[in-house]
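Here is the structure we will look at, set down as structure tokens.
Here the complex is missing a single protein chain, while all its other protein chains stay put.
Letters A and B name the chains as they come in the text, with residue numbers starting at 1 for each one.
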Amino acid sequence: MLGRGIFQAVFGEFLPILLLMLVAAVVAGAMVTLSWVLGPKKDTPYKSSTYECGVTPVGNAIERFPIKFYLVAILFVLFDIEVVFLWSWITVFKGATIQYQVFSGVAVGIYLVLWIIGDAYVIKVGALEWDEEPQVAPEKLLPTPVEAPTIAAGSHS
Amino acid sequence: MNVNALIPTVDWRALAPFTIVVCTGIVALIIEMLRPRRNNNLVVGVSLFGLLVAGWSLFGMLGGPSDESFAGMILNDRFGQILQLVMVGSCAVCFLFSEPYLREKRIPFAEFYPLALWSTAGGMLMVSSKHLLMVFLGLELLSISLYCLAGMSRYESKSEESALKYFLLGSFASAFLLMGIAFIYGETASLHLGRISEVLGAASASPLSTIGAAMVLVGLGFKLALVPFHQWTPDVYQGAPTNVTAFMAAVSKVAALGALVRFLWAIGTLDTVWFPLMWWVAVATMTVGNLAALVQNDVKRTLGYSSIAHAGYLLVGVLAAFSAPGRVSLDATAFYLISYAAMTIGAFAVISLTASGQHEGTRFYDVRGLWKRAPWAAGCLVVFLCSLIGIPITSGFFGKLLIFQAAFDAGLPALAVLLAVNSAISTYYYLGIIQAAFVTEEGAVAPRFGKPSASLNLACAVCLAGVLGAGLFAGPLIRGMGTAEVGPPVGVPVQDPLTIHTKNTSD
Partner (left out) sequence: MTVPNEFSTVWWIVFLPLLGFLFQALLGKRLVETLGAKFGRPAAGAIAVAPIGLAFLLGADLTSKLAQLPEHARAAVSTLGPWMSVQGLQVPFELRVDPLSMTMVLIITGIGALIHLYAIGYMAQERDFPRFFTYLNLFVAAMLVLVLGNNLVLTFVGWEGVGVCSYLLIGFWYRDLANSKAANKAFIVNRVGDVGFALGMFWIVHLLSQNRETLAVTGERWLSYDTILAVSPRLLEMFPTALFWISILLFIGAMGKSAQFPLYVWLPDAMAGPTPVSALIHAATMVTSGVYLLNRMSPWIALSPAAMGIIAIVGAVTALVGAAIAFGQTDIKTVLAYSTVSQLGYMFIACGVGAFWAGMFHVITHAFFKALLFLGSGAVIYAMAHQQDMRHYGNLRRYLPITFATMAVGWAAIVGVPFLFSGFWSKEAVLGAAVNQTHGATGAFGLTAGQLAGWVGFAVAAMTAFYMTRMMLLTFGTSEERWRDAVPDHHAEPVHSHEADADHHDVEDVEGFFFSDAEMERASMLEVHEEHHDLDSHHTPREVPWVMWVPLVLLAVGSLGFVGSWLGGANHRLEAWLTGHAPHEAHGPVAHNLLIGISALAFVSGVGLAFWLYGKKTPVWEGMDDKKWNPLQLFARRQFGIDAILSDGTVRLGGIVGAVCFALDRYVVDGVVNGVGVLARSLGGAVRQPQTGYVRTYATLMQYGAVALVAYVVYRLMTGAPQ
């Protein structure tokens, strides 16, 4: 009684929805838990192997893949954001006064110049070249050291 | 919709230092892009020149009145200018010893310079705005650049580890910060600290604003490495390349402290809620930092813990200034920041000598005999560590003295006593570093050190001049800084674009 009153006070008209969510959570949780608890677990190598269209799986699923995917993805996200910026700006730009158009035009112009410099940098360091090792220019790499110094010969771990 | 209301006053002069630093970074990047020569001397030269110009323009503004421009986004006041000067100077000193270090460690990453410049710019933005969005923007600019820099030594797994840890935990902290800002916005319908202060002052404290404030404190506390948000510090400090560590220790701490001060002042009316909290945080930060440093055996790690302890000392100064407005000013804290930046960067600069031909060991064992190899640098190291301990004549002593007195005068004697006891404890591990640098020289297989270059010696000299000069001329320096007040700008109506905007759309 008292409990209901508090719930009513706190959640108001959303109480039924909350109850529905609770019921759903309990039912779903019960289904998963019960099947995990009650179900027989007979582990065979074949059973625990990865299902791969009926073909015997090859290699490990957790393996490293080229970071270039990541690099390209992140550059894509940046372009995306740029478009979002420009889009919202252009909608306001259309109906604005001339002062605002000049002001915001300059601001966005600065932004775009920075953007282009960034692009140039990306291209220059070869971040988009798929086959090449994207890295700094070879001139920058100093000749490799003669040998790594043997520090404290053996006593140093 | 009247969008013309959105055209803010543009004060390029107020923004000049920030713009100069950013543009220097861009120019440095373009140079690096166009002529990738074997050495980065041009990049370093341009960067240093840009920092010099930025510092000069900041210096020129020091006397001026404080005002806000860009629709309340940019605040131009004395406190911010002083902190910006400290950051610009710190960045420049880091650049001085970075080039030999990068070469010695074979890190072909001239992007260090532009990234560090942008990071500095982010820090400058953090302390020169009372707008939470700007603070957040500055914080991210500072942090993201630092994440890249921490992982700059790509063939060292500890550097990568450091970058990843810093990034993951940093974004976690940023999430807290953003959430807190959102809560506060929900309560006050503004992101401007002046306006927030007004709204919070008018109404009684609500759960929304207090929880929001606590979350913002979590985010800023992370950057400042306050206990209990400090765990990342030793790991990141140890793993990152030494020049980046030096940069991180100085610039990011100054920026975070500036933002924290502005934020605490803005939520001043909630002080019954947060003051005891920050009191305990200060106690814990000083104590945990010092005690944990006692058992370290890596110099960079020890200095990492020591930087935690110093954040605690700084917080004591901030709390003292807050609790006795008018009587106790932020001078002590600002002075301590300057001396802290000088002595920390100096210490890391000397430690960067342990890099020799791609290898770098920074354990106590690895700095043996530094005294014989690089007497000037080792001598400077002794002075920097004396300053960190708080031996008189060095600025570290006067910084502690001023904070100590501020705490006493503000009626926080317990904090003052804890500070004194902690600084006595810290003697132990600083002496350990000195001992390591001096003792057991000329073994058959001594560690190898890089040859101390002229620019590193210069960096040491600059820090030495800072440490000793600030100590000897403490009075004139503090008077030159003036009372670093962080009160709201007088006579400037608070413009808040977002409040206006919400009003417009609801019309």
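Everything that follows uses one rule, which is that a residue touches a chain if its C-beta (ideal position, glycine included) is under 8 Å from a C-beta of that chain, and two chains touch if they have at least 3 such contacts.
It should be emphasised that the depicted structure is a prediction, and the values quoted were computed from it without experimental measurement.
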Across B:Ile74, B:Met215 or B:Leu319, the one contacting the chain not displayed is B:Met215
Where the complex has a chain not shown, which of B:Phe322, B:Tyr340 or B:Phe397 is the residue touching it? B:Phe397
Among B:Leu42, B:Val273 or B:Ala461, exactly one should touch the missing chain; which is it? B:Val273
Footprint of the hidden chain on subunit B, which residues? 164-165, 168-169, 172-173, 176, 204-205, 207, 210-211, 213-215, 217-218, 222, 228-229, 231-232, 235, 269-274, 276-277, 287-288, 291-297, 327-329, 331, 363-365, 371, 386, 391-393, 397-398, 401-402, 404-405, 408-409, 416-417, 420-421, 424-425, 427-429, 431-432, 435-436, 438-445, 472, 474-475, 478-479, 483
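We take it that only the chains that are shown with their structure count from here on.
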Distance-wise, how many Å sit between the C-alpha centres of subunit A and subunit B, to the nearest whole number? 29
The residues of subunit B that touch subunit A in their complex are 1, 3-4, 6-7, 26, 29-30, 33, 36-38, 103, 106, 108-110, 356-359, 361, 365-366, 445, 447-448
As the complex stands, subunit A meets subunit B at residues 92, 95-97, 99-100, 103, 114, 117, 120-121, 124-125, 136-137, 139-142, 144-146, 148-149, 151-153, 155-156
